[in-house]
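Following this message is one structure expressed as structure tokens.
For this view, one protein chain was removed and the others were kept in their places.
By letter and in written order, the chains are A, B and C; residue numbering begins at 1 in each of them.
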Amino acid sequence: MFLKKYLQDIYYAVKSLLIGMRRTGYYFTHHKEIITQQYPDNKDSLSLPERFRGEVVMIHDENNEHACTGCTACELACPNATIKIITQIDTTPEGKKKKALNTFVYHLDLCTFCNLCIVACPTDAIKMANTFEHSVFDRSKLTKILNKPDSKIRAGIE
Amino acid sequence: MTKEDLKIKLIELFPQFTTEIPSATIDESGTWLKMNISKEDFLNVVTQLKTNLSFHFDFLFCLTCIDWKTHLTMVYHFTSTTHRQPLVLQITLDREHPEIETVSSIWRTAEFHEREVYEMFGVNFLHHPDLRLLILPDGWENKRPMLKDFEDPINMIKL
Amino acid sequence: MYRETDIVQDTSIEGDLIINVGPQHPSTHGVLHLVITLNGETIKKIEPHLGYIHRSIEKMCESLSYRQFIYVTSKMDYLSSHINNHGCALCIENGLQIEVPPRAQAIRVLMDELTRMASHQLWWGANAMDIGALTPFFHAFREREMINDIFEETCGTRLTMNYMVPGGVMADLHPNFQKRVKEFIPHFKSKIVEYDELLTDNIIFQNRTKGIGIISKEDAISYGCTGPVARGSGVYCDVRKLNPYEIYSQLKFDEIIETGGDCFARYMVRMREMKQSLSIIEQLIDVIPEGDFQAKTKAVLKLPKGEFYSQIETARGEFGVYIVSEGGTTPYRIKFRSPGFSNLSALDFMARGSKIGDLIAIMGSLDLVIPDIDR
Partner (left out) sequence: MPSLENIADIIHTWLNITFNSTTALLIELVIVAVSAIGLFSMLGLILIMMERKVSAYMQVRLGPNRVGPKGMFQTVADTLKLMVKEGMTPNGADKFLFNLAPFIVMIVAMVILAPLAFAKNFQLWDLNIGILFVASVSSVSVIGILMAGWASNNKYSLLGAMRSGAQIVSYELSAGLSIITIVILTGSLKISTIIQSQSDGWWIFKGHIPALIAFVIFIIAVTAETNRAPFDLAEAESELTAGFHTEYSGMKFALFFLAEYVNIFIVCVLGATLFLGGWMPLHFGTDTRFNELMDYIPSSLWLFGKTFFLIFIIMWFRWTFPRLRIDQLLNLEWKYLLPISMFNLLLTTLMAIMGWHF
């Protein structure tokens, strides 16, 4: 009885090991199961979903106009002070004084890509771009100014 | 067991609610029954809650402290694996020298939670087997970082 | 940031060997530091030293608004960040009495279950690696990658999503979502058989886990264990069953209970939970109700004065959010009841008297995520 159990133990043990080896052996011989993506080589075919949160960008149209009113809603919504908006007082042709965007400072190094600024923006002036290669040699390069030089607010956006 | 059943049972068992000047109160406004008791009754009450089979609160799932700037409040969340009616227990403590009996001998999970409250709020748990810093590094004894008036000019950034 | 007490000198009884497992150690999965007193290879005492990744999230949340602080919680248990965010959103909705639209509820449940599967897959690979089998890790990541791709498409990120917001979810499901999930279901069904072949049935694995790190039902309750750790000891503690949130009460699933209380029981609970999550997704994927994905909420949320507690079942156990509000825009005090913290406290009890190799197996079966413990 003891011997039978002893041999049975050995049989089941060896069987379970062989089943595992069959599985790894299968993958060893079936190379089409390999899932590795060779990243810099497949750059051309690499497509990220359009919702991917890579970095915050400001949408500029062909006339170099954006939709940011400088309302600082995004600055308030940001949990870790990634966005700093510097405003200026413009004088409209009618002679009215109006707050407008001067510089949209974006600290990519502080950003955690939580999307709260995008949600908060009342004029959809900013969006998440799906770029992801952010590595630079100098940390100061991660502080970006999002509004392009000489860009101005699109007419009709309040 | 429903909230009302629990309340009736609690009032039955503990004389604190029924004396002329009750030293304990029951608050029904929240989702769960909340009981405020005094520090003196604490050990007796929790022992009853655990050992009395009609309560059998064997599962202490949350133990924490709140700083109200004038006093501290210890908050214990219990439930039972038999009747599943949670109970919140609150005890007001002195802010300068907070002291309370440990419950780590009743619920062993309390040992770690009490160590955390000790280092964060400075609450001294009497008869705790091993009351040392758990999360904070050395030199943070009695700094009580979770209190509202805690200032750390080096590590804290004011936005 | 080391402490004087961490470097344990020869203060112990002669004959004891004290080793520091961690903070940098291959199998602590992060920066957990255990000071182990050994007698030969037998463990006499384990003393966890925490805090290497303590960021004081509770204190941080006191200065963040109700919309902002949800995001920080995905940095705690980063493997079930959806569920953490969900728990916080539930607590706020509880305080504000917001009715979440049915579509949002269904989306939340789907995301939760996908997260649970992804988390368990990573655990499966890491647990196998702790025990010494290196191949399962990559096989597990193959499936997890598919789930991450699904998340990436709908939520925009792969790990810390911030997709659950008070009142619903941040964005509607991506049009491809259903298709991708339906591709994933048969794929994973075929692969989970391989998981069993590679690891579950393996005699060495069974010997390494059966009868190791036993914790009885009473002790598991006393140590405040939740999740697969408690269910492996026969404790009924699934919040989805006991205190159903969202649409869990309408779904057909049974709480998974194993009675062994050892590493293998905990392993089996998680393996079966993966299949269960798959069946929940199957039930739901074709019947996602139409409608809004987010309830109308105010721009600035203000919780009424009071105390709110909500529980949710993460991949590791019961995650509790305790908010004390003074009526302002930020919470007055927040306490996160993390499942890992309580589960870790039982480690000393489980591992006493076993070998170093067993300790690694036990830690693997507890599925510790260190940021979740330290907060």
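Here is the rule we go by: a residue touches a chain if its C-beta (ideal position, glycine included) is under 8 Å from a C-beta of that chain, and two chains touch if they have at least 3 such contacts.
All of these numbers come straight from a predicted model, not from anything done at the bench.
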Which chains here would be touched by the one that got left out?
A, C
Would you indicate which residue among C:Lys75, C:His139 or C:Lys335 is in contact with the undisplayed chain?
C:His139
For the chain that got dropped from the picture, name the residues of chain A it touches.
10, 17, 20-21, 23-25, 27-28, 31, 33-36, 38
For chain C, which residues lie in contact with the unshown chain of the complex?
17-19, 25-27, 41, 128-135, 137-139, 142, 198-199, 202, 204-205, 207-208, 355-360
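Following the convention adopted for this analysis, only the chains that are shown with their structure count from here on.
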Counting only chain pairs that touch, give me the topology of the graph as line, ring, star, complete or other.
line
Kindly indicate the chain pair that has more C-beta pairs in contact than all others.
B-C
Taking each chain's mean CA coordinate, chain A and chain B are separated, in whole Å, by 42
Sites on chain A at which at least two other chains make contact:
none
Which residue numbers or ranges of chain C touch two or more of the other chains?
none
Can you name the residues of chain B that touch chain C in the complex?
29-32, 34, 58-62, 64, 66-67, 75, 77, 81, 84, 88, 107-109, 111-113, 116, 132-138, 145-146, 159
With touch defined as at the start, can you tell me which chain A residues reach chain C in the complex?
12-13, 16-17, 19-20, 22-24, 35, 48-49, 51-53, 77-79, 112-116, 119, 128
How about chain C: which of its residues touch chain B in the complex?
1-5, 48-51, 54, 56, 58-59, 63, 94, 218-219, 221-224, 226, 235-237, 242, 306-309, 318, 320, 322, 324, 332-333, 335, 337, 341-342, 344-345, 349, 374
